[in-house]
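Only a single protein chain was left out; the remaining protein chains are all shown in position.
For reference, chains read A and B in written order, and residue numbers begin at 1 within each chain.
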Amino acid sequence: MEPIQLHQVKKAFNQGRPNEFWAIRGVDLTIQPHRATVLKGPSGSGKTTLLSMIGCLSRPTSGRITRGEQLLSGLPERFMTEIRRRTFGFIFQQFNLIKGLSVLENVMLPAYPLGPDHAQLSRSALELLHQFGLGTKAESRVEWLSGGEAQRTAICRALINDPEILIADEPTANLDSRLSREFMAIVDGLKQTGKTILLTSHDPVVFDSPVVDRVVEMSDGQIMDPSCC
Amino acid sequence: MLLNPAILALSIVSFVVACMMLLATGFGLQVVRHWDIGSGSELQLTMERRTYLISTLVAFSFMAELVALLLFIYNAEQISSQFVGAMCATGVLNVDPYGWPTLYLKIAIFFSGAVWLTLNHVDNKARDYPLVRVKYGLLLLILPLVIAELVLQTRYFLGMDPDIITSCCGSLFTPEGQGVAAELSGVEPGTAMLLLTVSGAAALLTGGWYLFQRKSGIAFAVTSLTTFLIALLAIVSCVALYIYEHPHHHCPFCILKEGHDFMGYYLYIPLFIATAMALGAGAIAPLRNITSLKEIIPAESRQLIGVSMLFMLLFYLVAAYAILGSNLTMVEVWW
Partner (left out) sequence: MKAFIRKQRYLIDFTLSSLLRRPGKNLGLLVVYSLIVFLLASVMLFTHALRSEARLVLADSPEIILQRMVAGRHDLIPGSYLEKMGRIRGVIGKHGRLWGYFYDPAVQANYTLMVPRDRQLAEDEAVIGAAIARTRGVSRGDFLTFRSTDGNAYSFRVSAILASDSELVSADLILVSEQRFRTFFGIPEGYYTDLVLNVRNPKELRKVAEKLTLRLPDTRPILRDEILRTYDAIFNWRQGIVFVLLTGTILAFVIFAWDKASGLSAEERREIGILKAIGWETSDVIRMKFWEGAIISLSAFLLGYLTAYGHVFYANAGLFEPVLKGWSVLYPEFRLTPFIDGLQLATLFFFTVFPYTVATIVPIWRAAITDPDTVMR
């Protein structure tokens, strides 16, 4: 596995219009594989924006993001999606589960466009759910889940395509401190299995945790202490 | 003019398709103008997203045109009872000078649609979208076809007057007559069969050659297109006779009728599919030198050519069945 490298990445919103805003202003960063990295910084400093660019959810306005030989930025959306669904798993702040579907269906959802064998897919989804203590909840609808269960469902969903890198934006914002610590334990477990983990957080439970290998501070769309790279 | 729901539907389809193609071409030109694959600007993103709309519009247009082609023929069959002298679609197409050109245009649109969709499919697999300019430029060529079809079809329908006494297959497709149809019917069945066999063998050989050697995709397209034309000729001059079990009935449409077990559909549909895929394969063959398409094109061509050959074989089987299963024996007469 290769590190992800950002080179002079910039991102503008509303480009060319009067309300043009540069949310990221030239970031150079290397994210090492098999490590847990946390992006930290005040609100509006561009953490989410940077995270979505690394995770191929959006494209930098300029600059390059590479992973080894492979260029992640500057690809058409179609191919960014292709890379994203095989390489990255996402855990969102609001969990973003689809209401009305069962836990199992929610977990299987990211695999649909790949068209895997159905029996095999539901088997691996169930395995994941068991692994995260949700085996009994597989058939229940996601509206009825508690916050912790919802998050673990979201984690299972992020893992269904067996990605190498897990991305979580403010994963503990909706959890109390006990659940936050539980989450960090899960992160630790995932790191042990060789996943690369990238988080953003305001929460000391997260960035002070021993699980985290590295904290990157951001402010105003830039990295505070470039020497750390 | 004749007003019936099918004619109304065909007119609506042509009109809407022309509008959609106009829209697609307009968008396509914009995309070409602003295209910069390396840029991360919002404009480029907008353009990229527009390509989805264009593809959808074009794909849907071609699908609608395909169904409309079937409806066009089928409708002509049905309304033949309303014209003096018309016994089948031939007579109805003869009602005014725009009937046949409309049909030819519809077929041309079907084939160009197949080519465009193949290009689009291939392009969407390459990371740098190398064919953006080619395919949207091609839209500029297809658009006039679609508009011409709309105009001709409208004139054709407007010119339909039930008082016209039209001439049908009996007089058009006779070796004694004049014009292309008569020439076609006049071809010796033996010659037609020979040509059909030779061109089919050539197509299958070039196709097989491609499957093993990855070479000469264009040759396959050319032989297939030739086979297509010869097959039409052979149907008129020979195969139809066996289906009708009548030594002088040369009509290419009557075979679509229920009375002949819809044999026409079994003949035409595989033939058209095979040709469309062959043309698609031929269109992408010269693009194999583009770096990002180096791997994609051989894989796609193999699939296209393989399936095309299958349908071609199917056509030959149906034709053979029609001839061998017929009670008409012309052996002593022709060869």
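Following the convention adopted for this analysis, contacts are C-beta pairs under 8 Å (C-beta built on N, C-alpha and C of every residue); 3 or more make two chains touch, one makes a residue touch a chain.
Since we're looking at a predicted model, the values are computed, not measured.
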Chains still shown that are in contact with the chain withheld from the display: A, B
Option from A:137, A:157 or A:195 whose C-beta touches the chain left out: A:157
Per the touch definition above, residue among B:26, B:144, B:162 or B:325 touching the missing chain: B:162
Touch list for chain B against the chain that is not drawn: 2-10, 12-13, 16, 20, 49, 52-53, 55-57, 60, 64, 67-68, 70-71, 74-75, 78-79, 81-84, 162
Contact footprint on chain A, counting only the chain that is left out: 48, 51-52, 57-58, 77-78, 81-82, 84-85, 90, 92-94, 96-101, 105, 109-110, 112-118, 157-158, 161, 169
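Going forward, only the chains that are shown with their structure count from here on.
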Distance between chain centroids, defined by C-alpha means - chain A, chain B (Å): 49
Footprint of chain A on chain B - complex, ascending: 37-38, 40-43, 45, 48-49, 124, 127, 129
Complex contact set, residues of chain A against chain B: 14-16, 59-62, 73-79
